[in-house]
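Have a look at this one before I ask anything.
This view holds just a subset of the chains, kept in their places.
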């Protein structure tokens, strides 16, 4: 009954097997391994983007901040939501990597809208050289509250950014969970909608630790390479990153894992709903934000369930509603979900 | 009829005379001039702070960001209001000088309250090492909307910061305008209330370009000196900064200028009120934010008045109210105010 995070489960055997397979003989370092050439080809194919520049790093924060710092100037501001990982969970890494760019919070909510974005953009650069200049837009798909931008929503947000000539970055730590939720193609969810750069997550969806950064316009490639090395994110034994990503993309493992995680979350959500939980956000991928009376949380925790309370403490009035976050990864056993639901 | 800014008027003759007086013979550079020793002594006396570390720089932004970067770590966030100069008008200089610290906006309003600040502080550092850590609080006195924190308000805000062990910085670009408005002592408005560092403005109140940075705890002195030099803000011919500041402090010039500016603004506000203007903020120092029908602005501009519209354009429906900012410095002639008011 472990629903704390999709980074706390194990990885599928295929990933470990791929490491073992890559662990043969000598290989060029720093991204010049044979596996990386395959990764690039595969990602270009999947994204229908034959010119895309593709890079691997080991953490989602690295993917985000290296991508953003390639798109943003230090005197600009990055438009994002308040709950955005880059705002809440990266300990100022975006500010560090960009050399001091600012984040402008478009909304308190999980998703930005084109109207909200437009208003936020209009709110900046009203004072010539005095204020921050407008910089890239960064959105998270799946959002930090488990919701998914529809293609129409994505297109609208990107269109608003484009009106002002601003590039769009997608934090896709849970990219594939969104993709299978929408049932669209990677191209539709990115460059066809107007996205310029993607942090394409592997870690939360079954890898040990690997994320791809994809620029659809390859002119960013050279700068990114310097930034990656300067950020200390270029791996010498790069083949072990490549092998993970390759196994992840092979045989639809990425899609299968995401479908599994989303299905498990749906099962969990169904049970929560049946138990009268109040959903603060619609559960559209593999994360659920739902409120239960505190007493219920106390019982569940006592019974061994593991998850995070989001807006309250475990102690307090028994009947008060407290929101919790439940996350499913590909590996959570259905029995665990059933066991959990039976407690409800 | 020039009310655009208190940095657009001339400087009093005493300041120019002081430059001429300092322009004799040879002087040690980089702050080792005899005048600077006097400045330090004088400021320590005025602030009743015999241990204070005192430095001069030439711009208000430099004073703010050098002070803040001495108080903040790069992984921290600085608490300020949305309209704060450090947020709106310094083109990411705080982020640059702190090495990538963030700003957390406590409120949309001109002033933070102790409750608002406490809530903002509580909102940060909820995620261990993942989010930004709590850093200094920075408030502006006179605020960017022309209002003045009362001593009680100041004390409450500082007390909230101290509960969390956070240092307090005061952006005092219009320090003296606030001081004479409150009728208190510099000590009362700063360290006695809980302020740790002050940007003590000279430029907006009659100097060519000089601001003092004051740390009441001298342990910050050494670091500040490296930061100032590294920021390219250490003047070789420093005596000309010192001379300005000394003339500013001598014979109560600083107080006289601020009193004059505030009195002129009061006269202007009175006239605006009589003319039915709607004040968006109480005019408590030398800046007025007041709304007039657009037609009035059109007439006033046509008659040669110079000031900034704050929330609208000159063209539009005639009767719509449009807020404007009117600033008086020490030098604006009473006739100009009367001429302006007669137009109303």
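A and B label the chains in the order they appear, each numbered from 1.
Rule of thumb we're sticking to: contacts are C-beta pairs under 8 Å (C-beta built on N, C-alpha and C of every residue); 3 or more make two chains touch, one makes a residue touch a chain.
None of the values given here were measured: they were computed from a predicted structure.
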item: Number of copies constituting the complete assembly, 2 shown; value: 4
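Just so it is clear, only the chains that are shown with their structure count from here on.
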item: Centre-of-Cα separation between subunit B and subunit A, whole angstrom; value: 41
item: Subunit A-facing residues of subunit B, complex; value: 74-77, 88-92, 95-96, 98-103, 127, 129-133
